[in-house]
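Here's a structure for you.
For this view, one protein chain was removed and the others were kept in their places.
Order of writing sets the labels: A and B. Residues in every chain begin at 1.
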Amino acid sequence: MTETTHPATDAQSPTDPAFDAIADSDTLATALDALAVLVDECVVRVEPDGLAVDAMDPATVGMVSLSLGADAFDAYDAPDAGLRLGIPLDRLRDVVGIADAGQPVRLAFDAESRMLHVRVGELAYTLACIDPDAVRSPPDRIDLAEQYTASATLDGAGFARAVDAADMVADHLALGTDADALYVRADGDTDSVEVDFPGEDCAAIDPGPAHSLFSLQYLASVADALPSDRDVDLRFGEEAPIEAGFDIAEGDGHVTFVVSPRMTVN
Amino acid sequence: MTETTHPATDAQSPTDPAFDAIADSDTLATALDALAVLVDECVVRVEPDGLAVDAMDPATVGMVSLSLGADAFDAYDAPDAGLRLGIPLDRLRDVVGIADAGQPVRLAFDAESRMLHVRVGELAYTLACIDPDAVRSPPDRIDLAEQYTASATLDGAGFARAVDAADMVADHLALGTDADALYVRADGDTDSVEVDFPGEDCAAIDPGPAHSLFSLQYLASVADALPSDRDVDLRFGEEAPIEAGFDIAEGDGHVTFVVSPRMTVN
Partner (left out) sequence: MTETTHPATDAQSPTDPAFDAIADSDTLATALDALAVLVDECVVRVEPDGLAVDAMDPATVGMVSLSLGADAFDAYDAPDAGLRLGIPLDRLRDVVGIADAGQPVRLAFDAESRMLHVRVGELAYTLACIDPDAVRSPPDRIDLAEQYTASATLDGAGFARAVDAADMVADHLALGTDADALYVRADGDTDSVEVDFPGEDCAAIDPGPAHSLFSLQYLASVADALPSDRDVDLRFGEEAPIEAGFDIAEGDGHVTFVVSPRMTVN
């Protein structure tokens, strides 16, 4: 058999990968799905102790941060600090989607060719990474902590249901605290929605003064990506962003969404 | 907190509702789905002993009547006779759709504001009702009983399957009795369908002389809304409408569809 009948391929695993890890498909799918809520591509920072991503949507209204510790993987080897991969999310999601639930997926990055080798069972997929400098990156991290004057920890499904109901009647909602309850309100042209989460319905609540308006275009997408079977930590304030954080990978990873408030028109 | 940061809302339950009831979401969804087969909006007549609706589709070919007795509700309070609510069906179905299967849904109507307050768990949805006088209402009830010369009681799924098969080959079907069987026939340009339900396959049959043509545009929609696990009572005749009736809410409610016959061209 000659080279003309047997095409050269770069699908083989690299001999000296800069990053080489194995995770089950569910863990990877959860992480990729969260990122894909807001962006099509992102820069994954690979460190010896795990991966991290910060990404901002093109309109700079939403932000997502993801960390996935080395313990979230079945095997993890990234000897050098500061490696950055530019990942086209849809293509990587498609490959991971080929795997059966819980099947191990191997990721190995060849720094020279900028190829990410994805192995699912007998299948070897070679993904051309993007130049990380060509991916729009979020501004240097602004510490939003001081803008958050209230917080609540509650069931992700309950919060998502409130946001979905608001989305039925209006294009934005108000969120804040009233007495010791978290409230979500939306007033449409004809109908309105109000949901109160009193302290006793929350796993935790710190009801400082808070009231902000949010575009449902963003908040509904974020709410749909919240875990339905676990608690979500919300932080919010007076005309401040809202942050929704939750663990993934059984606590070895974490996702945080931030949505900027909409201007209040008075 | 001032009124400017905390918008006024009418989502709170009314203090003196003209109608206040609690039903499980499945009962409400079944009733609303039946009505939505033919109309987008309807007038619900609220009486001390239950609700009733009569509605006719815009082309005046199909009619649906619904009754839902007070016993169909977990709680029911409508002190005054003659209350009429103009209901936008899609919006109310959306809200009821938020509820989990079997979850209690509370409906409370504030007559002054014409607002129907719908409560699902912690969620309060305020639905602006329509002016009932602006909803096209069916003509005064014509007694169709004398037009019905035959009847049959049979499995809803079997009848729906016959109508769906007819819908594959033609745009109208013939329905009537032949000897002691109910028949459904459709002749298309190339293919034809015939289904006979002999007496022994029916829970009951009274095979008087009967033969009528029906538009499948209407009959197929109605057939799809029949219960698949229960018997349906059909009444029909010679160039007469067909009536399909069945119980809902475990017998505390009833739905009747009527579809007018198509002109027979000879």
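Keep in mind that, in the parts below, a residue touches a chain if its C-beta (ideal position, glycine included) is under 8 Å from a C-beta of that chain, and two chains touch if they have at least 3 such contacts.
None of the values given here were measured: they were computed from a predicted structure.
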Which listed residue, B:Val195, B:Val222 or B:Val255, touches the chain dropped from view?
B:Val195
The listed residue (B:Arg45, B:Arg84, B:Arg114 or B:Arg161) that touches the chain absent from the view is B:Arg161
Positions on subunit A where the hidden chain makes contact
1, 4-7, 9-12, 91, 94-95, 98, 121-128
Under the stated touch rule, tell me which residues of subunit B contact the chain that is not displayed.
158, 161-162, 164-165, 168-169, 174, 176, 178, 185, 187, 190-197, 201, 209, 211, 238, 266
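The rule is simple: only the chains that are shown with their structure count from here on.
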Which whole number of Å gives the spacing of the CA centres of subunit A and subunit B?
44
